[in-house]
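Structure below; questions to follow.
Complex shown without one protein chain; remaining protein chains in place.
The letters A and B name the chains in turn, as written, and every chain counts its residues from 1.
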Amino acid sequence: MANEDYVEGGIETSESYSYWRKVFQRLKKHKIAMVSLWFLVVLILMAVFAGPLSFGNNPYSYIKSVPWAPRPELAPPGPGHPLGLDNMGRDAWSRLLYGGRVSLAVGFICSFIGAAVGLFFGLISGYFGGITDMLIMRFTDFMLSLPVLPLMVVLSSVIKGSLWTIIFVISIFSWMGVARLVRGEVLSLKEQEFTEAARAIGETPGRIMWIHLLPNSMAPVIVAATLAISGNIIYEATLSFLGLGIRQPTPSWGNMLNGAQTFMLTAPWLMWWPGIAILVTTLAFNFLGDGLRDALDPRLYR
Amino acid sequence: MRNYLIRRSLELIPVLFAIAFVSFWLVSKMGDPFAVLVLNPHVRPEDIQRLRHIWHWDDPLVVRFWYWLKDFVWPRQGWGLSTLAPGQTALQLISRRIPVTIAFSSTSLIAAIILSIPLGVYSALRQYSVADYILTFFAFFGMSMPTFWFGIMLIYLFAVKLHWFPAAGYHRAFFIIKGVPVMFDKAPRWMQFLDEAWHLTLPITVLTVFQVGGWLRYMRSSMLEVKSMDYVRTARAKGLPERTVIYKHAFRNAVIPIITLIGLSFPGLIGGAMITETVFAIDGIGRLTYNAVMSQDVFVAMALIMIFSILVVIGNFLADIFYAVADPRIRYS
Partner (left out) sequence: MEKEVLLEVKDLRTYFYTEDGVVRAVDGVSFTIHKGEVLGLVGESGCGKSVTSLSIMRLVDAPGKIVGGQIIFKGEDLLKKSEEEMRKIRGSEIAMIFQEPMTALNPVYTIGDQIMEAILTHQDVNEEEAKKQTIKLLDLVGIPDPKKRFNEYPHEMSGGMRQRAMIAMAISCNPDLLISDEATTALDVTIQAQILELMKDLQRKIGMAILFITHDLALVAEMTDSVAVTYTGKIVEYSDVRSIFKNPHHPYTYGLLESIPSLLSEKTKEPLPAIEGMVPSPYRMPKGCHFNPRCPFATDICRKEMPELKEVEPNHLVRCFHPVNVKEEVS
């Protein structure tokens, strides 16, 4: 009996193979999601190859003088410096490229950590139920009733520092959604036969979670994680804008806007590009996440 | 229903307690609130010693927390002295700045609800129409827009370039009435109100757009999901007019999950208000939080974090109640 069911588990995988192929086919039909995907690929490549794309500039060095402006600080765009120079006389284009590195990295890493922690708590909570479930869910609810941004501000002023500090600060607040999602998913998977069968043939909870529950609750997690990237990029940008995130001289899209309001009148072009970069990137992640959701959830695909 | 309310409110107490402790612990890591008082000309060294004693600042964290919480609930010490605004207590500072924050964030909360729900329904009913695509794009735009940058852009366009709205603050210092300058506080109430509305238009826009996008999309997909439910088909099979089918049977069910979503988005609203106030230089509690953190004004920051937490918890609580009212399945289970 149990063995037969186990064979069915084998069929499941071949079914899930065609499932993923179908998902991909549906995603391919989702034009905006595909445009976003390609855009993001280009963006990531630009961040990776920031060096060669910088026209020989680097984001840290102060330019001594430019021929088309009296002073290098806040100089408008000109040859070799397509976006001009910032308030300290550094090349804005290369800062934008390198800033993209930081912003994207923070977005991806925080989202990954959030998804991993969320998966962990969600699986445990859903699988074991009872008091474990109650404690984890209470904790999740507690985290959800915190005023996130004020606390992030406090936190990042308490533990000042590096890229990893900011990743830590953002990640703390980015796992709750996934935990709830996964818990719900596990609760419904637990009712299904293959979980029961696996338990019947004496598989350990760890293996059941790893082999059966984790892969089967992946779909909504992927969507949530994709959407979370854009949220995390905005958090990073906001904190850096407030002067609490990525610190000078390291560039990030957020801290490039740090002084934007003060030179709004003299050098407005400096505030266009980092903002536009953040906007189109988060937009692309949101569209991609939405497309993924439609592709993974055929109920809504009509 | 009454039992449900009582039970839910009792459940809030431990949550609030935990939040209070965590935020107290975190904020007190910012620095020593008494060290900075030395620079305050209003406070004598003996006073500092006395204050330190009153707040039990040399005792362990838990004891400190206890005295702080006592004062927060029953403010005999006015929640502690501010270092940012010398001579004022945190309570004085905060209570003067809280009205504007409440006013403009609740306005934009209501505006966002009023906009997103009908637009979401409309978008769902006209799925794949031009209007749906436009709304969808607008919604994604709102969801993806970094609030602070949107604020900066609006300031640049409408304040700096077009001069339609002011760039900062939430009211002018004085009016000129019949050639005579009149202080803001002395001006007629309606003038004050109009001036504040004029100043707050851009901030409210920023905060509203920030919230509308997600809710609109959620309302849309909720409505789409409900539209294909069996009971909607039953309603049609009864021969009800399409309007009744949609607005009585589908809508009521579709709007229930939105209530939870709105309740859960209170932290976001607070964060949004904080950024908006900072960008538009509005002297509310959001900007105060930022300033307090930047200048290590420990007592003010502590009280503010606590107030925000209470607001969030109250928001969730209200959402729960609305949910229970809207969904008959809740009350008994």
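Here is the rule we go by: a contact is a pair of C-beta atoms (placed from the backbone, for glycine too) under 8 Å apart; a residue touches a chain by one contact, two chains touch by 3 or more.
A quick note: this is a predicted structure, and the numbers were derived from the prediction, not measured.
Undergrad: With the missing chain put back, one of B:His171, B:His199, B:His249 or B:Arg287 would touch it. Which one?
TA: Among B:His171, B:His199, B:His249 or B:Arg287, only B:His249 touches the chain that is not shown.
Undergrad: Under the stated touch rule, tell me which residues of chain B contact the chain that is not displayed.
TA: With respect to the unshown chain, the touching residues of chain B are 228-231, 233-242, 244, 248-249, 252-253, 256, 326-329, 332.
Note that only the chains that are shown with their structure count from here on.
Undergrad: Nearest whole angstrom, what separates the Cα centre of chain A from the Cα centre of chain B?
TA: Spacing between the chain centres: roughly 25 Å.
Undergrad: What residues of chain B sit close enough to touch chain A in their complex?
TA: Interface residues on chain B, with respect to chain A: 15, 18-19, 22-23, 26-27, 29-30, 127, 140-141, 143-149, 152-153, 155-156, 160, 217, 221, 224-225, 264, 267-268, 270-271, 274-275, 278-279, 289-290, 293-294, 296, 301, 304-305, 308-309, 311-313, 316.
Undergrad: Show which residues of chain A lie in contact with chain B when the two form their complex.
TA: Within the complex, chain A touches chain B at residues 141-142, 144-151, 153-155, 157-158, 230, 234, 237-238, 241-244, 257, 260-261, 264-265, 268, 271, 274-275, 278-279, 282-283, 285-287, 290, 299-300, 302.
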